[in-house]
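Note that one protein chain of the assembly has been removed; the remaining protein chains are unaltered in position.
For chain A:
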Amino acid sequence: MYITSPQFKENAARALADARLQKALSRTGSHAKRARAVAALPEFERLRDTGRDIKNHTLANLDFYLEAYAEKVEAAGGHVHWCGTADEARAAVLEICRKAGARTVTKGKSMISEELGINDHLEANGIRPVETDLGEYILQLRREPPSHIIGPAFHLNREDWEESFRRSHTDLPADRVFHERRDILAEARTRLREAFLAADVGITGANFLIAETGSSVIVTNEGNGDLTQTLPRVHVVLASIEKVVPTLEDCTSLLRLLARSATGQDFSVYTTFSTGARRPADLDGPEEYHVVLVDNGRSAMVGTEFQDMLRCIRCAACMNHCPVYGVTGGHAYGWVYPGPMGSVLTPSLVGVDKAAHLPNASSFCGRCESVCPVRIPLPKMMRHWREREFERHLTPLPQRRALGLWGWLARRPGAYRLAARLGMGALGLLGRGRGAFTWMPGAAGWTRGRDLPAPEPGGTFMDRYARQRRGAGE
């Protein structure tokens, strides 16, 4: 996928001015849904600790569990293709499709497929990929990337759906009426049924891989992933190496967190465990089962300050609760993974030189970390990226100078307090009577979206602190 992360600022400005996008983004409800589901499970906070610990245990023994997993897949008659890079993974998928003589390939929703650019590669080689998740389907018609990791068409409105369907399904009467959302759904269902029945290969992602049994797990609400992996002759699972967990019990504990954090459901509609190919006497199921196991930059995160990011179960709670994502939407982030998890993961996978803006696209409010089901310290890791950005001189000069000045002051408490007192006094005088600044020379961009409260009389925090301590007689 083409990366526009270096243009994050321009992307964000465009997003803010896009009325249709802002309308779509204003449809929030995910906070309340998550909050309700969490409130209904008193053990939720303890389960978050469990989830973090399971993932940490797995990552500390990742090599062992990957080998154990692969052995089980093979014992169940499946094939594992270890791929270090995106190129290798694309080639492995293409080869499986070619061997199967595939012309049509159905696809379940998979972020790793977006990361690897599987669709473009298949198309370039004469194979038709058909996305079957409803959201991914319309994005494929519109040739757009997803803007959210679980609701890929989050940025679209009903009008967009109707327009795209009319433009693409030209064999249907042009004047047909979509009375309700259900009519849009019904048209997609009929369309995709044809694809399901015609497909030679089905490609899905995996939410988890289980070492104990050699199973891959997908979680969906629509059932498209299940049709994708059940009907064609060949099932290909695309999964990155950090998806592995040791046992069914470990997976179950993480599943208790996933749907609640993602959509506020207690459990998704379909949670499916696939293990190998069709067994003798089975009446359905694929005859071949392949796992394309992808590294693509993850092993290099092991043992670094970014290892914790490999705990991510892709629930999207962090972006659902992010004030920056909430106004820019996902496309502004410029690559596959948006929101706070993307701000940490994207620099790891594509390089901080291309993605330096992303870890800066944060107010450090900490909401992402407070909802992350596996307790990933997202703000801390964004700070690590900012440090690396600074070390590698990727930060623009004015910002470096300002940081340098601040650093000089911060190391000299006397000068710092004096500067703070002077600044506050000036702002306090200017702002007297109005309470807040709605405009500020040199900071117009900042004040366009928010007010800067004017300091109240009474001195700086340190002044007050000193006074109170004296008052307390210490």
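Keep in mind that, in the parts below, contacts are C-beta pairs under 8 Å (C-beta built on N, C-alpha and C of every residue); 3 or more make two chains touch, one makes a residue touch a chain; residues count from 1.
One rule holds for everything that comes next: contacts and distances are computed from a predicted model.
You can't see one chain of this complex, but its UniProt record names it "Lactate utilization protein", from the set "Thiolase", "Ferredoxin-type protein NapG", "Lactate utilization protein" or "Oxidoreductase". From the set A:Val234, A:Ala277 or A:Val350, the residue in touch with the chain omitted from the display is A:Ala277, counting the whole complex.
Contact with the omitted chain, checked across A:Glu10, A:Asp266 or A:Glu387, is made by A:Asp266. Contact with the undisplayed chain is limited, among A:Arg20, A:Arg189 or A:Arg448, to A:Arg189. Only one of A:Gln22, A:Thr50 or A:Asn360 touches the chain withheld from this view, namely A:Thr50.
Residue positions on chain A in contact with the hidden chain: 24, 27, 29-30, 41-43, 46-47, 50, 54, 60-68, 70, 76, 82-84, 88, 132-135, 138, 151-154, 156-158, 161, 181-182, 184-185, 189, 192-193, 196-197, 211-215, 221-224, 226-227, 230-231, 241, 246-250, 252-253, 255-256, 263, 265-279, 281-285, 293, 295, 299-304, 307, in rising order.
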